[in-house]
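Just passing along the structure, written as structure tokens.
Yeah, one chain of the complex is gone here, protein chain that is, but the others are all in their spots.
Take a look at chain A:
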Amino acid sequence: MSQHLLQINNVSKTFALSKGRSLTAVDDVSFAVEKGSICVLLGPSGSGKSTILRMIAGLEAQSSGTIALKGAQIDGPARERGMVFQAYTSFDWMSVGKNVEFGMKINGVPAKERRERAAHFIGLVGLSKFIDTYPSQLSGGMRQRVAIARTLANAPEVLLMDEPFGALDAETRWQMQELMIEVAEASGTTMIIVTHDIEEAIFLADKIVFLSSHPGRIKEEIIPEFKPAKRIRNKEELLECPGYIDIERKIMRMMREEGQH
């Protein structure tokens, strides 16, 4: 058996509700994520995709099954699994630079190295001019860039993103999606991204894990094979790829079927 970076085996999650009832949000889910790849969890609401991500982050414990990073069972949240949320998470009392240094600081990275790494990743997300600015003065898209730089600078094994661009306007979304490809190419970071946006999923994913709802189960793993070996860097180019429309149509059909349940 080949060694995957992240291996999720038969994971289920049941939430206890009031009056002794319970809700199975995730039912017997298994998949693997290769090192350096972008894996997208796609599905309608109620498919448990965010719950799966939160279990990988260690913010939620699975009811059964195993989640292993490099063969070791995960136990609670840790630096190796950094997470970017949909809601803004900038620490408003710190400058952009200090925000990005935060993770390194609590993990004991020396000050000089911290500053250098922070400057590097702030440059990567295109915010070098704003290193001394407070986040409250930035736009929503820029704040998400800070969150991404902060997580990347902390050198996680895998970057987890929970609908990270859901609150952004359309144009900023595209920019951020293109930025993520750029970041993936430049840093080689493994990413798991949750979304319900089909186009976003196809653009970003090396592999799409499509989930059905109530309870969340894997319906199909989709590899967008039409994409060239070298990642496509802008969205217009994606639309021109032969095969793109077919896969989008296929996923739309799957989404619709889910909706009819």
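The rule is simple: a contact is a pair of C-beta atoms (placed from the backbone, for glycine too) under 8 Å apart; a residue touches a chain by one contact, two chains touch by 3 or more; residues count from 1.
Convention: contacts and distances are computed from a predicted model.
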item: Absent chain [UniProt protein name; select from "Deoxyribose-phosphate aldolase", "NADH-quinone oxidoreductase subunit M", "ABC transporter permease" or "RNA polymerase sigma factor"]; value: "ABC transporter permease"
item: Residue among A:Leu69, A:Ala147, A:Ala201 or A:Ile251 that touches the chain left out of view; value: A:Ala147
item: Options A:Leu23, A:Ala87 or A:Ile223, residue touching the unrepresented chain; value: A:Ala87
item: Absent-chain interface as seen on chain A, which is shown; value: 57-59, 76-79, 81-83, 85, 87-89, 91-93, 102-103, 106-107, 134-137, 147, 150-151, 154, 160
